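A protein chain is absent from this complex, but the other protein chains hold their places.
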């Protein structure tokens, strides 16, 4: 009954089983074990091309390392003002880059429009020594508003980025949820659309703690091994990161879990959307629902033990509800019915 | 048959079981779950005093965060030249502190003598704007040479540190091994001897990936929550770090495992030490053996499938042999017999 | 005939003469000469209270050092989006702080309103580990729009800052111009209104290259000597920074020069403001004029050899015109007449 965050979910049993299997006997440390080496190939196969892969244990680490690989200390990162990298990582990108600046580009429903990005980059003073230098655009897919970027949208942004000589990063903490909706290949949503580097999330979607930095432009990979080690993100017992990712990808588990979470969110949105006084804030395209609800409805669900997030602060009536791989449909229905009953 | 590093060992079954138990249902993220909160109390109980605790997943992160809490960007860290923080972390302390300098203080068998520390600090130019400012001393206990600091030794160094106005940090990646030998309380080896902050290791001794930064002088704790988050070391599913540490401490498992590793190392040292041409490099006080051996002996063990580390580079005859909680005594005996047979 | 910037002006002859006088014989380096020590007292006298003073050679250095003294790496700096520290210093505050974030607070005519600051700080997530922590507010007085903050306005902002536990910095690259207009004491405009630390500019107003960081809350001064040295901003021949500042303050030269520049700007604004099609963008309260003018008028002045700055880019019709201590009134009148003639 917890809709507060997908971070509250446990590991999927198959991920846990993989940890157990990986625990047999000795293994060479620091990624030199067969499991770690195998996962790199598995990810390359998934994306249908050669790429460099760096496993880490948190999304903040994945994003900050990926951005640091793209952006010098005097550079700037263009992102939506609600981007996790700007808002929720306590300045991790600034720390890892050595002091870069994050520049917000507004856009409806958590997405940046290509024309707005173009205008922002055009006005940035490229080459002028008084200004930080645009270095990378960071998209979140699925976005913090629960929407997704289509390959066409990503491609349009990539075209702008390339034209201005900057890189394109995707924060894919919920990349599985995006793909679950888009239905395209991982390749189509990333490098074929012009993405240079991806934070590919596992933690929110059934893993314990694992994210992969997937580097499509291998020129960006050169510094990452040193950056990761220096940040304390190279696990000695790397096999336990690898095991999670391996199980996550095996047999398409990652997509199955994401689709379940997306389905739950859509069902929740449909149910709540029909209530009197309810208003969806953003289209529900992944596993998050942002909705304005009457206080009576909210209060009733809270009293019944459902956890959610009053998005604009205590006492306000906008909820964020997040569904996870482990969300039960009866809890979705229970939430809707509890809210409906309160308004009846 | 792997003596290359204690990093090659798997998790202890009780740690794995704890992960499994922790995986039941939803839990609040970022350390707000009961398991995480409970572990902080458990560590405080273990050390017999109020302290602040920050769990992270690697020793490099624990050390770098702890040192950054003690040392400004223009500060310096005094440590043995072989210290892991200086030699094996790709500059992590420099990264986390924002550019501090590590200053080596030589000493026999991986330990710093109080008089040498005193002399180094006295000559450091405290208060002179042209020089980096001494801020913290970092000891490794058990040391990189497999020796330990007694409480008296630690206390003597603490006295010097206090007199010069600098902090005392202990890198305790193998703190369990040190205590297994010392037989004193955790308190006696740390805060009662004047230690301000400790990196308390679990990873090398039966855990998957968990270390606790234990802050005895709580004034040093103020910045750590932000530093940890900003570095990407705050796990969202913190329960899985907490579960490891909880099982590690429960029933004294940590000490039992360390004592086994220490026993294995001592047995290995005794067996090898009797061989003709063998010479121990350092006293064996924890779970590491540094020994010069005839090439025939080394070659024979390698050929038989034992893994060890030629400490001075390929082709040299000094071995580092590390025993872990999982080292089997028959492998210890097998190693000795193989070496002995080669020299017969 | 150069209205492009006050940076284009030469030294005032009395400043040059001071350099010449300071050049006699040997002097102890690094600020231990009588001139350097004397200037610190002179500034304390000027501000009517004990304060710590650090001379540097550029405004960027003064601002970045001052902000770094107030703001940890995980902190944030609140400023107007047009603030020099955010827009024109290539990320110097980010570099010096070790990666802090600059947060823009919009406001008319280059000034922040107290209520807007209050709202921004209230929503910043103070104490929440996911967000950078508000640490300092930076005002520019005179502002980048050529307006000034009155002591009452500064005081209102200081009240908000104090209430939220953050520091108040003033970028006073044009502090002399502000005071020339305000007519109050330096004390009234700064520490009596709640300012903690001031970048007190000399370079734009008759000096060669000197700015003083004036620290009213001496707790903030502790780290600055090390920060300045470490940044390469401690001059060995400090007497030549001190000599400039000494001559600048002597006999109120700084205020005389600023008043001349302000008078010139006001005269320019009045003359141009009367032209058909002209529209002042901001009130002219210091030495800068922002004005929309017909293209014919602009083109005529450019053709006649007057230098100005098309503020919104090439081909646009908004000018920034800056007057300096050395601006000649006949050039002011000439500019106006040239523009007027073009529109006749």
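A, B and C are the chain letters, set down in written order, and residue numbers restart from 1 in every chain.
Methods note: a residue touches a chain if its C-beta (ideal position, glycine included) is under 8 Å from a C-beta of that chain, and two chains touch if they have at least 3 such contacts.
All figures in this text were calculated on a predicted structure; none of them were measured in a lab.
Among B:100, B:231 or B:322, only B:100 touches the chain that is left out of the view.
When the full complex is taken into account, the listed residue touching the unshown chain is B:129, out of B:4, B:17, B:37 or B:129.
Residue C:237 is the one among C:109, C:130, C:153 or C:237 that touches the chain not shown. Of the listed positions B:6, B:33, B:89 or B:171, the one in contact with the omitted chain in the full complex is B:89.
Summarising the interface, subunit A meets the missing chain with residues 30, 72-74, 98, 129-130, 133, 223, 225-230, 234. For subunit C, the residues in touch with the chain missing from this view are 1-2, 4-5, 7-11, 16, 19-20, 23-30, 56-65, 89-92, 95, 203-204, 208-209, 226, 229-237, 240, 326. Interface residues of subunit B facing the missing partner chain: 73-74, 87-91, 94-95, 97-102, 129-132.
What we mean here is this: only the chains that are shown with their structure count from here on.
Note on chain placement: the centre of subunit A and the centre of subunit C lie 42 Å apart, centres being C-alpha means. Centres computed as Cα averages put subunit A at a distance of 34 Å from subunit B.
Centre-to-centre, using mean CA coordinates, subunit B is 51 Å away from subunit C.
Of all residues in subunit B, those touching 2 or more other chains are 30, 226, 229-230, 234, listed in ascending order.
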